[in-house]
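One protein chain omitted, others in place.
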Amino acid sequence: MNGLKQEQAGRCWPEEASRVPLWVYSDPSVYADEMERIFYGDHWSYVALEAEIPEVGDYKTTFIGERSVIVVRTGDDEIAVHENRCAHRGARFCREKFGKAKEFACPYHQWVYSLEGELQAVPFQRGVRRKGGMPESFDLKDNGLNRLRVQCENGIIWATFSQETPDFKEYLGERMYAHYQRVYDGRPLKVLGYNRQHIPANWKMMMENIKDSYHPGLLHVFFSTFGLFRADQESATELDDTGRHGILISRKGEQELNDVSGSIRSFDGDLELSDTRLIEYEHEWSTPQTVGMITVFPSAILQQQVNSLSTRQIIPKGAGGFDFVWTHFGYADDDEEMTQRRLLQANLFGPAGIVSAEDGEVIEYCQEGATGNASQNAMIEMGGHEIECTDYMITETAIRGMYAYYKKIMGF
Amino acid sequence: MNGLKQEQAGRCWPEEASRVPLWVYSDPSVYADEMERIFYGDHWSYVALEAEIPEVGDYKTTFIGERSVIVVRTGDDEIAVHENRCAHRGARFCREKFGKAKEFACPYHQWVYSLEGELQAVPFQRGVRRKGGMPESFDLKDNGLNRLRVQCENGIIWATFSQETPDFKEYLGERMYAHYQRVYDGRPLKVLGYNRQHIPANWKMMMENIKDSYHPGLLHVFFSTFGLFRADQESATELDDTGRHGILISRKGEQELNDVSGSIRSFDGDLELSDTRLIEYEHEWSTPQTVGMITVFPSAILQQQVNSLSTRQIIPKGAGGFDFVWTHFGYADDDEEMTQRRLLQANLFGPAGIVSAEDGEVIEYCQEGATGNASQNAMIEMGGHEIECTDYMITETAIRGMYAYYKKIMGF
Amino acid sequence: MNGLKQEQAGRCWPEEASRVPLWVYSDPSVYADEMERIFYGDHWSYVALEAEIPEVGDYKTTFIGERSVIVVRTGDDEIAVHENRCAHRGARFCREKFGKAKEFACPYHQWVYSLEGELQAVPFQRGVRRKGGMPESFDLKDNGLNRLRVQCENGIIWATFSQETPDFKEYLGERMYAHYQRVYDGRPLKVLGYNRQHIPANWKMMMENIKDSYHPGLLHVFFSTFGLFRADQESATELDDTGRHGILISRKGEQELNDVSGSIRSFDGDLELSDTRLIEYEHEWSTPQTVGMITVFPSAILQQQVNSLSTRQIIPKGAGGFDFVWTHFGYADDDEEMTQRRLLQANLFGPAGIVSAEDGEVIEYCQEGATGNASQNAMIEMGGHEIECTDYMITETAIRGMYAYYKKIMGF
Amino acid sequence: MMTETDPVSEAILRFYHRYDAALDDRLLDEWPNFFADDGLYRITTRENWDGGYPLSTVLCEGVGMMRDRAVAIQTSMTYTPRAYRRFQSGTLVLDRSGIEVETRSNFLVLETLPDRQSQVAYCGVSYDRIRLDGPDMRFSKRVCVLDTEMISNSLIYPI
Amino acid sequence: MMTETDPVSEAILRFYHRYDAALDDRLLDEWPNFFADDGLYRITTRENWDGGYPLSTVLCEGVGMMRDRAVAIQTSMTYTPRAYRRFQSGTLVLDRSGIEVETRSNFLVLETLPDRQSQVAYCGVSYDRIRLDGPDMRFSKRVCVLDTEMISNSLIYPI
Partner (left out) sequence: MMTETDPVSEAILRFYHRYDAALDDRLLDEWPNFFADDGLYRITTRENWDGGYPLSTVLCEGVGMMRDRAVAIQTSMTYTPRAYRRFQSGTLVLDRSGIEVETRSNFLVLETLPDRQSQVAYCGVSYDRIRLDGPDMRFSKRVCVLDTEMISNSLIYPI
């Protein structure tokens, strides 16, 4: 959309540095444009863990933007991703979250597709007893499912609608890809389970939240008090060269009163856990970081918090809300004790997470704050106006990075 | 709307033959336009059976498009249809689905209308003790209810907002009217009861579904298996000359494996009913057809399936959904056995119908498939590209007919 | 919006006198414009009774239009009203309806505001151990909460977003202010409790309803029968000079059949109360009126009905609905008997009020009647076409007054 | 741990179920008959209850006021026809003193409006006193405290 | 005051709870086993019930028809997978004649569709006859009258 049209729509990107106009969170036409330019554009979206569909014919349905897709292990043990939309009259035919299939049949008229998405049969294609049927020009080969490009990277399956999206490694950038390989090092993963929540806030607010290294040690009493994430700890915020992806890194400290923790209102020196298993970290990776939160624009969050591992997927549902899908996992060779540790630490995360429930709540507060205030701005100048990698957490640099990229691809 | 505006709105009717653009199912401005051009335009809408309001003063409320209307038997034993909207400040004053009245009073200020819709009294029209009241210019005669044109045809009451809509017989066309007279032959009808369901799909999808002679023998296992509707049976699809109305005709076969049934995935030779009363047809009309499904554009479906008779009315509720009202009936002189038969066969229909529940479900799938894909098309080329009457069911000709007409009146 | 744009949007104000076009009730762009021009424009909105926040630090949250605001008694025992939106990333941070605070802290990053709305502290404003923090240019003083103008008038707190809104007394006009001072005479008030209801009708319909002196003696059987409000009683309808504010005045009569009551369909001479305490009036003000219903445009209704006192606040929620908040109160020095009387008479009001429930219902009927009929008009010509103060109730003059003003400020 | 509570008899539950059935069937003339002559009926909200505000959404002091309201609902009031469906759970006997028991119960009322799907209309807790003497049980007090502070337009029938 | 009612035994409630549990678990093959061989099962709406219309939304005369429907639901019908969760309240014994009791109960069914929040699907009242002879209780009749006249798309499982 060009500048003139933007202005007609009453939308102006603020001139002031490090500001986000609040209309990006609620305008339905901006949202519709995001679907096209971002979710169906030149970006990779998280769709599954390979471990979720271990055998040929195993499939999973999920969403990219508002489009339903099927992720399936095909006959030659490869991964395919198809749009879940019948070539005939467009039915979203596959209704199960997970399943095993030899082929896909749309129930309406039983057009049958192979696992590879090819249309294999149209009932009565040649009519019945010489009457009816599809025209001569109709070719099964031209009417398969819309097949997306797929890339599997050390256990995660990524998909894109676009032919232009660069190779995933290049997409992520070298710096981010190195971080990616820390948890996703090629070892087989094991799914521990799912959590799903609908958050009544614009999808970008969740990306901001995870890129926001300034908030965890302030909002989350459990983090600040028990030193899971606090400003006096070793930490870093890194971005890829485009600014769209990022990682927050931190290393667990203690529940100690010092110059930093003393200045945090939410720090509670007296808070004591009856059972400390919730926050006990067991060293398991090469580097000592206890937090590594990667954001892969536009819709994936890759969580390492203590020993709790999960992917979090954003599924936008209109400008004002998104579904948030958590897939908790471990390594296939985890022993019972490590599995139990991950399961207990999961208490901190998800919709009932002692920590994460707070993130869903505060971004709802922000969405509400944007209501009736489309002409106001959010301020993202903590740490200055630069977009850069930092070795500290008191910064909103990663948010600035995302919006610099966003502004560009959206044409604002 | 002219072509230029259409393009500005990003709407283009596909050049390819036998395609429906998916934006017709979800665009709110298309929907608003449909209300004006179709539902409030030169078309007849189903509003009631005469049997529902047998006595003077009996009334029923229902909808045409989004407007509430009152269908009432007036003092001279005629049928009138009024918009349910007070001439004063517009209250939808009549709140009962069915009732008996001598007159209609709006509760807000008790303006009173006769059964014929004439404004009879305005409280304090001349003020009180010489103060207040309506201006001299106000005339009761100019402020009646908005009265629609009405036509009763062999038991069904049709109404239209427009003065231009042709006589119902002409509207239906000779061919369709002949079919209409088969079930609606002038014998008095008897209401057996109602079913109501809200289907989250565009209203046109239900019209397509009923016009779609290709699907019943594939989607509905009960139809294909027990031969209630299957491609090897005698059948026909007919349209009126405009293409907007249609009928599917078929004749019950058996649960036999043959060249056709053998090629239907949903045919189940082993399926056996514990109680066959559900599907036993008793001959009762002049012609042997066991299925006669008439669509009267835009909102009525007249069902004969085995001995089960119903009218089905479409009440659009936004682009993404509609209420679907089933009125089951028999003939006033049905004996107990026939009534019981109709009541048992009703198990196949309605929101819990072993057959019809599936239709509501699959069109929901289609509506979902249209989400996020406004620029894609549905394909309706089964049976070729012609719009014509056929003596077979493997065709989407009646759907093509409807959209040819739709495209024209919508100006696309 | 200029005339040309109006027409493009298909909106035309009717040429006929005393008509309201139905699109004012449902068009979302009209609604958005109303928020800016009316609710955030040069108008005073009701926000609280002083008695609700008696002590320093006591606060209440409420809404003006769609914006949440905090009403707080500040350190110097004054009243301040702030927008409930954090200056940082816009969180609607205050989540309690009522509370007591020394300061306000946004939970997301714990920015702290004084009761006066000044930003007092930004955690790690200067970074941590020389890293991060806000840029030099950032000044706490520039980043307080958005503080509204406030005016307290004899117990009620009014607020406005605009600097241009005239002083409250001038805003109300001399005539209305005199009426205002009858109940709000400076005596301290005592809150008795709250009722809240969501009414699915456009916010203006509630203003119309209260300004409509024609309806109470017709719609409300309790009013017409027991003479609480009936056309044969002494009454008056007054407006301010702009037409936007109004008052209905009336004086209780008896359950007597006369020339007027005999012509009211809802009058029921036989209706007898088992317990008459519901409607027994005890004289308590200087003038004998038993009804005084003041509308303060755009969102406040000040009720005296018999001895029942309440404020009613309109909180718009989209074009099709609003929240309606009732604050019942008495005087601080009421004796137990008077309090009990007010509590019993409250049975007539609120969402379960024998009288008021009917108002919520009928304006829902009107909202429904406006659906699908944007090009139709409501008629408001009872009492003629003049906008004037009258000494009778059979008139819609106060509604005409409001729409004359509305049309002007909306630029229609 | 929360104070011990007394057993809840089948007869008490049956009394509640008959009350709910009568109201679900909209037998409003029956409604006052479930109360002692000087019985108190109130609906209020958690906001008023917790805040100590005396206001009620519905207040009937004695069966006379209940009868007046029942008559108004049935003969004079204007409202869209609707069905309420009542559910009760968690009934506890909090106290048993002489001829009365004091109970608390959770209630849920579903509302069905024409052409609409059924929806949660009200939920909350009722604090009641039931008089056991006489041939039938009767409420001497029933106070329904709504969680549902924001009423969907109008509350017509008693709970 | 509403006609006196008989006590409701724990065994009757347990019968209902087992019925609900079996259906909540989608053990549709078990469903007909809760009925006498000539048992009648109906779902209808308040509109049909009050209006005296004989139409049912679901009608099974005898367990054969129940089995046919159970098979159709489990093997042939096309619908989005879903969970129903059943709640019952207000059970009253209206009559007790020889080997049968006649009851009424309120029911509430919550539906959970994929990626959706749970929602009220149906509520209403059931009028049942339960046969007490034989080793197990059995319904000789179960008529579910829905308040919910406007069904959210399709009603798949029995209530």
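The first chain written gets the first letter, and so on, giving A, B, C, D and E; residue counts start at 1 in each chain.
Convention: a residue touches a chain if its C-beta (ideal position, glycine included) is under 8 Å from a C-beta of that chain, and two chains touch if they have at least 3 such contacts.
Treat the numbers as computed from the prediction; the structure is a model and nothing was measured.
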- line: Only these shown chains touch the missing one, namely A, C, D, E
Task: Please pick, from A:Val56, A:Val112, A:Cys152 or A:Leu344, the residue that touches the omitted chain in the full complex.
output: A:Leu344
Field: Chain not shown: contacting residue from A:Ser18, A:Ser114, A:Ser250 or A:Ser266
entry: A:Ser266
- line: Given A:Ala32, A:Cys152 or A:Leu192, the correct residue touching the omitted chain is A:Leu192
Contact footprint on chain C, counting only the chain that is left out: 95-97, 107, 196, 198, 323
Task: Since one chain isn't shown, list which residues of chain D touch it in the complete complex.
output: 1-2, 5, 7-8, 46, 87, 89-92, 104, 106, 108, 120, 122-125, 147-152
Message: Applying the definition given at the start, please give the residues of chain A touching the unseen chain.
response: 97-98, 191-200, 219, 221-222, 225, 266, 268, 271, 273-275, 277-278, 323, 328, 339, 343-344, 346-347, 350-352, 354, 357-358, 360-362, 364-365
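By definition in this document, only the chains that are shown with their structure count from here on.
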Task: Just tell me the minimum hop count from chain A to chain E, counting one hop per pair of touching chains.
output: 1
- prompt: Which chains contact both chain A and chain D?
  reply: B, C, E
- prompt: Centre-to-centre on C-alpha atoms, which chain is most distant from chain C?
  reply: E
Message: Can you check whether chain A and chain B touch via the same residue numbers (shared by over half) or via different ones?
response: different
Field: From chain D, the most remote chain by mean C-alpha position
entry: A
Message: Give me the superposition rotation angle from chain B to chain C, based on Cα atoms, as a multiple of 5 degrees.
response: 120
- line: The pair out of D-E and A-C sharing more C-beta contacts is A-C
Field: Chain centre separation (chain B, chain E; CA means) in Å
entry: 31
- prompt: Listing for chain E: what residues touch at least two other chains?
  reply: 78, 80, 149-150, 152
Where chain C touches two or more other chains at once, by residue number: 219, 266, 358, 362, 365
Message: Touching pairs of chains, all of them, please.
response: A-B, A-C, A-E, B-C, B-D, B-E, C-D, D-E
